[in-house]
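One protein chain is absent from this view; the other protein chains keep their places.
Naming follows writing order (A, B and C), and every chain is counted from residue 1.
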Amino acid sequence: MMLTLQRFKEMIAAAGEAIRAGEKRFSELDAAAGGDGDHGTAIVTAFQAMAKAGGADFKGYLKALSEALQNEACGSTSTLYGSWLQGMSDTAPEGAAELDAAALAKVFNGGLEELGFVTRARVGDKTLMDALIPATEALLAAQSQGVAAMFERAAAAAEQGAEATCAMRARFGRAKNLGDRSIGPRDAGAASMACIFAAFAATVKASC
Amino acid sequence: MMLTLQRFKEMIAAAGEAIRAGEKRFSELDAAAGGDGDHGTAIVTAFQAMAKAGGADFKGYLKALSEALQNEACGSTSTLYGSWLQGMSDTAPEGAAELDAAALAKVFNGGLEELGFVTRARVGDKTLMDALIPATEALLAAQSQGVAAMFERAAAAAEQGAEATCAMRARFGRAKNLGDRSIGPRDAGAASMACIFAAFAATVKASC
Amino acid sequence: MAMKKFINDPANLTKELLEGLALCYKGKVKLVGEKIVVRATPKDEGKVAIVTLGGAGHEPALSGFVGEGMLDASVVGDIFAAPGAPKLLEALRMFKREAGIVLVTLNHAGDRMSASKALRDAQKEGIKVCEIVTHEDISAGIDIDPEEKRGLAGCIPLYKVIGAAAEAGKTLEEVVEIGERFNRQMATLAVAMTGCTHPQNGGTIAVLPDDEMEIGMGQHGEAGGGRSKILTADETASRMIAPLMQATGVKAGDTALLIINGVGATTLMEMLVVYRKAAQLLAEKGINVTPGACGEYLTVQEMAGFQMILCKLDADHQEYLKARARTPYWTA
Partner (left out) sequence: MAMKKFINDPANLTKELLEGLALCYKGKVKLVGEKIVVRATPKDEGKVAIVTLGGAGHEPALSGFVGEGMLDASVVGDIFAAPGAPKLLEALRMFKREAGIVLVTLNHAGDRMSASKALRDAQKEGIKVCEIVTHEDISAGIDIDPEEKRGLAGCIPLYKVIGAAAEAGKTLEEVVEIGERFNRQMATLAVAMTGCTHPQNGGTIAVLPDDEMEIGMGQHGEAGGGRSKILTADETASRMIAPLMQATGVKAGDTALLIINGVGATTLMEMLVVYRKAAQLLAEKGINVTPGACGEYLTVQEMAGFQMILCKLDADHQEYLKARARTPYWTA
């Protein structure tokens, strides 16, 4: 199975809806871990901005998503997601409106690499990277099993990574000065990232 | 019976103690009727300042009370009480360290008259005047019955006057803009004035 | 409502805050005794002096406006309490001069009583002093007896105007005329969202339900006009600017000054949003809105709310507002 651009646009739309439904929870998680309590607002705004993007191929659409995000939305979230999408666009093949498993893996890998230049956070720092890094690794590892399996594994890994942040101490973002008191709740950014991968997987699965 | 200066100083001290005991209530009444919630603070401070005053005759002691009040304390309360005491001093006989019923009546009448120049408030305006005016009238009316009876009647009239303020709408002081919502609680200034007359009466009675 | 405040012994609060003011703004103001704030460098004796009086707890008012171009002295009482007449008389004696003194009194019972007593005594002593009483709060009505209207933060642009007139060498009569004309053309309306605590006794003043606001709240938290459910910033601005325009009589072609004075916990963010709407409504009516001000000038502890002040300006008022001023909390 190939991932069509149309299907990918549906995935983004589904993720946006899932994010909107979780808005309050993401803000509360942000505040609970000692952050400034606005991650729900930030990630919803990000998806609102992305909803305006269009494109005839993966490269163009991903670039449009990244730009819409950075032009219209604000805050760390839009910069982080903007870089992620920029990295995906950069590695997407020219003119392609469908991606096979290998190309898809390359695209997600490129997103993570670009993001790695923007933030020093890695697994264990209680950020969205705790969901995104294992999700990307699982997606890459499942290449041979096809697109649907890739997203299914990625979603499971993201969820596991997000859950693991509960036990972590924040070292990045606005919660970092909280120290031990940041232990307990899930990281807000990891939670929303897991929510996005879950929506991706559900959309792909429904279309199989 | 004559009222000695010594006894009068004891009356002031007793009033000061009664006022201190009621401090919180006076502030709460002030706030409850829509005022700024500081009458307890103001009247306690006033008595603290007065505690420093001395004098060898009524005229001098009353003048010292008035000046201590206006020099050291602040707010409407100190100005109102300052004028009251000033008026008393002005009408007190030169050099007297004892007052008979007639002289005492004259002194309290003089206090009320001077106060009448400072404020336009009269009975019915929900201020300390609602306690002081009937108290002074009762004190004057009881002249023939002697000093102790004068204070007893004055205390009863002050209490009645203060109670009557519950049903009134504030027209003076900081509560005036509240309108109908000022109806209900006793006026703070009337309550403290009634408390003072009660302490006066109890002190005089104890010494009979 | 628990009180959470950085203070020491409440009995020393006013003294300590004034010492802090004098230390922080030492080039501009200094303390005489414990409760009189004066300019660090006095104004020329040949010019009219401007003196005011009032309680503390409303910082930066009133003492924060002492300095070149505004007040010569602020006589301070205690928290929310007018200074006694003797203290005010002491200040009037200090500024006794041929040119005379203007005493600005905000219409509150305590301030008025102290001012009348001190004025009577000062005049007996041959001190040349004229009083301007401010009473621009329209929450109790527009056409009622001025004696029934409180003085709110409108005193601050008044200090600016008469301070500049005095610096410009105007006579006592001229300064009073300029000030009274300004006084008649200004109006203030206040709105409160939450109560506050009294810093000396911890008591709560003016509690409001979680979903209500009150237009007409006084500057010590005294309740006033109408309560309503919380309105948006734009609705609040519209409801306030209409009676203010009526009270000042400002109309198309006129020039007006608009000030939003935060009373405590209301953020400048909100004040700017309210200013925007009110200024747009004035502009729509053809009124020329001069540069204004949004900030905390006369506060009521940590109460949430603000006062909206509208002043119709004559040509000379516009010039006096622009003239040089160097005080801790107002500069031009």
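We take it that a residue touches a chain if its C-beta (ideal position, glycine included) is under 8 Å from a C-beta of that chain, and two chains touch if they have at least 3 such contacts.
If you're wondering where the values come from, they're calculated on a predicted model, not measured in any experiment.
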Among the chains presented, those that the missing one touches: A, C
Residue in contact with the excluded chain [from C:E131, C:E148, C:E180 or C:D234]: C:D234
Touching the absent chain when the full complex is considered, from A:A14, A:L62, A:L80 or A:A155: A:L80
Positions on chain A contacted by the hidden chain, ascending: 23-24, 27-28, 31, 34-38, 40-42, 45, 67, 69-76, 78-80, 82-83, 118-119, 172-178, 181
Contact set of chain C toward the excluded chain (per top definition): 2, 4-8, 13, 16-21, 23-28, 56-57, 59-60, 64, 193-194, 199, 210-211, 213, 230, 232-234, 236, 258, 264-276, 279-280, 289, 291-296, 299, 301-302, 304, 306, 329, 331
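In this section, only the chains that are shown with their structure count from here on.
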Chain contact topology (line, ring, star, complete or other): other
Centre distance in Å when chain A and chain C are each reduced to the mean of their C-alpha atoms: 54
Of all residues in chain C, the ones touching two or more other chains: none
